[in-house]
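Have a look at the structure that comes next, please.
Note that one protein chain is taken out, while the other chains of the complex remain in position.
Labels A, B and C are assigned to the chains in the order they are written; within every chain, residues are numbered from 1.
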Amino acid sequence: MPLYHNDDQAMLKDSIAPFVAEQAPVSHLRKLRDTADATGFSRDLWAQFTEMGLPGMLVPEAHGGLGMGHMEAGIVLEEIGRNLTPSPFLSTSVGAVAALAKAGGTQAGRWLPAIASGEAIIALAIDEGAKHRPDRISTTATRAGNGFRLDGKKSFVLHGHVADMSIVAAKTDGGITLFAVPKDAKGVTADPRRLVDSSLASHVTLDGVEVDADAVIGEVDAGGDILDALLAATRTGAAAEMVGVGQGAMDMTVTYLKERKQFGKLIGEFQGLQHRAAHLYGEMEVARAAVMKAQQLLDEGSEGAKLMVSVAKAKAGRAANLAVREGVQMHGGIGMTDEYDIGLYMKRDRALAEYMGDVHYHIDQVARMNGY
Amino acid sequence: MPLYHNDDQAMLKDSIAPFVAEQAPVSHLRKLRDTADATGFSRDLWAQFTEMGLPGMLVPEAHGGLGMGHMEAGIVLEEIGRNLTPSPFLSTSVGAVAALAKAGGTQAGRWLPAIASGEAIIALAIDEGAKHRPDRISTTATRAGNGFRLDGKKSFVLHGHVADMSIVAAKTDGGITLFAVPKDAKGVTADPRRLVDSSLASHVTLDGVEVDADAVIGEVDAGGDILDALLAATRTGAAAEMVGVGQGAMDMTVTYLKERKQFGKLIGEFQGLQHRAAHLYGEMEVARAAVMKAQQLLDEGSEGAKLMVSVAKAKAGRAANLAVREGVQMHGGIGMTDEYDIGLYMKRDRALAEYMGDVHYHIDQVARMNGY
Amino acid sequence: MSELDAFRTEVREWLEANCPPEMREPVRDEDDICWGGRKWVFKNEAQKQWLEACVSKGYTVPDWPKAYGGAGLTPEQTKILKQEMKRIKARSPLDSFGIWMLGPALLQFGTEEQKVQYLNPIARGEIRWCQGYSEPGSGSDLVSLQTFGEDKGDHWVVNGSKIWTSYADKADWIFCLVRTDKANKYQGITFMLFDMESPGVTTKPILLISGNSPFCETFFDDVKVPKTQYVGEINRGWDVAKYLLGHEREMISGGGAGGDMVSIGGAFAKAFGKNAAGELDDPILRAEMAAFDTDVFAYRAMGERFMDMWKTGRAHPASSNMMKYVGTELNKRRHELVMSGGGSEALEWDSEETKGGARARGWLRTKANSIEGGTSEVMLNVIAKRILDLPGA
Partner (left out) sequence: MSELDAFRTEVREWLEANCPPEMREPVRDEDDICWGGRKWVFKNEAQKQWLEACVSKGYTVPDWPKAYGGAGLTPEQTKILKQEMKRIKARSPLDSFGIWMLGPALLQFGTEEQKVQYLNPIARGEIRWCQGYSEPGSGSDLVSLQTFGEDKGDHWVVNGSKIWTSYADKADWIFCLVRTDKANKYQGITFMLFDMESPGVTTKPILLISGNSPFCETFFDDVKVPKTQYVGEINRGWDVAKYLLGHEREMISGGGAGGDMVSIGGAFAKAFGKNAAGELDDPILRAEMAAFDTDVFAYRAMGERFMDMWKTGRAHPASSNMMKYVGTELNKRRHELVMSGGGSEALEWDSEETKGGARARGWLRTKANSIEGGTSEVMLNVIAKRILDLPGA
């Protein structure tokens, strides 16, 4: 497969880009923020997403979805990134779908159609501390009655306070097991926090939460692979969204360079800024290619996907960080004001960079996967 | 003490700078190189150094030296760096003197006056592998007869093939012990290698070398502190020399920017290059200050010296590396030719950066000394 | 040296007796800073006591002459006072643009009368000043400013607007660059002083990305300024401004110079835990923090060197630009690392545990460091031109 969008994908992009730009531009985020929206996203917008079939893009056709791949999901995520659109798309339609589709079984049968129909919002309860350490899960699931009893604390759970179901990673006797914990389960408390980018992420407490045996996603003790699928999909998706954030910030900044005058010149005429903008362009292009490669390898089910996913998350993190930093700096004083959008890009970038492993985590993974 | 050269130090600089520039400019290095000099430096030049009292700058007055400090030695080293002068000054007059002065005793009494009088060249046999790891010495010194028997291999021993004495760090039963191994000791072989900067460094093999008990520098098993003194002095000196190398490269490059025309302009008019040159200037100034601070703390015998020495070696390494890289790049094609001096600065910088711990080693030390 | 030793002893005893314990606690946030001024409300009794004690000794501006409210200390004595205050972690008794900016300008360019009139209330924290330099259309190109003062014989009538006036909504007076000659770009600006309560002055806070509003837009609508209220010469305000910009940079950049050698990696080691080798348990972040610490410790040495040279006239006049450039870029990098170190917790914007998103807001605030007081790009231009003497820079 060549590493560019084929005709179908290009068509998808041509329909998604104007849709998101019109329905959920940055002003949409501002409105939710300024009205202190308590959901974290617009349910009306999600309904519009549903009309276009987006929530079920990655859901297999057998479960009522479109059976598309990560390359296609990435197209949507890039536009979400470019417009800073608050949306449960990444956790629900990418991360949760990847896990459920990989696992199959009861929970897949129950939730995948509900995701595809736009009815279910799913949260991913993986992290436990302030940093992403999925190899050190201490939430426990102990056998109790017909099922399990879950105890632990989860953090950085996007949409955790409104999700219809949360995928919870827990330690079981022989490994890691993933559980589908429904919204109304007793003993679950979600304490939502407003983050720097105005999104809401919860600290989730699981205090003796009892679930049936069939709440297990996949098999008991065999959640490692499913968790890996969830992580690979979510990381790649977050990277695609960051490419959108970085590209949006860069485009806005390049436009500004062509408009703002200082010392009797357009500031874009100054070679110092030209070279930095050109360097940034190169970094963004590299990041974009890395993300597409990760999407391609995931879609192919390739062995090499895991390495490329970490490369993509790290590289997109670096490039988008550069884009928002250069963006604010090149905008000068007005870039520091809440009135201008560039600062909002910096905030969203920071949250995405941290989500599911930051640059440092993934560079370290690259080293480990290469045996050093 | 203020962190600039006082009047005496400024006077010293005013006499050293023209002396080195006249007697041992870059052409002096070229001549040694092109005649495949087998010593590694000019003994005539060393005699001139001696006339000025330089070899014994750091030697206590009681031992016939000038009893000066690292700040003064740094003045000489900076000029050595700026002119790429091949010289045993760093190993003999800085590293060895620091160790011998710290240790006192027989070996100090024997070698310090000889250093001050310009008669003795001393080599430092610390490293064993390709990287500087002074905490992992495997050369052994075992008690034998009246003294010790030394076995092991040393590497990167500058002037090792011509030194009158080598300071050898070896493992003894209860710690590290330093030995003064004279040139003619049986079982020592020095295999000199031409390095990238045309200097000569030896692989030294110690094969059952027998030395008397009084060859111990300081006390048996108590060589750790003396080694620390040697390392601190040599690292700070290498950092000062790198400041000279970086400054020399930067000055040459800034001059070139004012002479070379491209696209009908002096290339120094291009803001892209201006900003990079200005950034480099800042980095060089930071490195210079760090090196002076390390010199000051060493001269004061301060507790904080060790940290600052690593900071200085690392920062000078980074800044000088930037200076030579920018130097070659800004010179363009001619910077790649052997005919122009800028490439020689790049080579010397690389050797100094590696000597007694590279940037990575010292940054790691900074972390360790700060408890992480 | 014994005179200085005696002074040190005296200072130490005085501080012991006069600096309230609450004023030895670290400054937690903006609220712990004492800015003074007509509208000032002390946050607590200790803050008031501490200011008054310092005012009585001239210690709010220790190196200013006694006639202007200072203590008339020599540079050596001033250094000792600062060292001793730092030793007991005493808070600054008074922060003030009057002390940092207008004061030095008046000391350099003011008449004797002006010095007495303006400096004493600054030293006592009675008048709080703000600075009116930038305008919406100017930015880095400060000298293109348009705010105009029309000559009306014994006064000017000022019209225009300023932006980035720090705390203009809380200040009593403003020092302000006003164009008084439209024909002459550089030599057509006057450095004026006037009361913010003058009719025609209005302010509007600017909401920043950090969620805070330390700056304002300030509008002048036919503001009358007596022709006695200027510093230096009429139409030569640019000289004063340039002098002050150097001073501001010195302040912004020198800020770090006397600071502690606090290691960022050391500060986070506990949160992350350590591996078997005693290393902070996030290897790549550890490496970045260590590289940063190395740069910062080196920069601190430069701060010390810069101050030592600056005070004795040894520094290149433009070296404050270099300090400002390097220092502000480092500070931005520090806060990127602080955010990484804090992880998802540091992202929280208004939770109690994070003190209302202190880390995130602080991180965003630092992005202005390399813009305010001259952008990094302008600093680099100045270094290229004035220090490296590059052509056409």
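We take it that a contact is a pair of C-beta atoms (placed from the backbone, for glycine too) under 8 Å apart; a residue touches a chain by one contact, two chains touch by 3 or more.
Since we're looking at a predicted model, the values are computed, not measured.
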Chains in view that touch the one left out, judged over the entire complex: A, B, C
Residue among B:L58, B:A116 or B:A201 that touches the chain left out of view: B:A201
Contacting the left-out chain in the complete assembly, out of B:W46, B:F89, B:F156 or B:F179: B:F156
Contact set of chain A toward the excluded chain (per top definition): 2-4, 254, 257-258, 265-266, 268-269, 271, 274-275, 277-279, 281-283, 285-290, 292-293, 304, 307-308, 310-312, 314-315, 362-364, 366-368, 370-372
Where the unshown chain meets chain C, residue by residue: 275-277, 279, 283-284, 286-288, 290-291
Footprint left on chain B by the chain that the document does not show: 127, 129-132, 155-156, 193-198, 201, 262-264, 270, 272-273, 321, 325, 328-329, 332-333, 335-339, 343-344, 346-347, 350-351, 354-355, 358-361, 363-364, 367
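Methods note: only the chains that are shown with their structure count from here on.
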Chain whose mean Cα position lies farthest from chain B: A
Mean-CA-position distance for chain C and chain A (Å): 40
Contacts with two or more other chains, residues of chain B listed in rising order: 271, 274-275
Overlap residues in chain C, where contacts from two or more other chains coincide: 377, 380
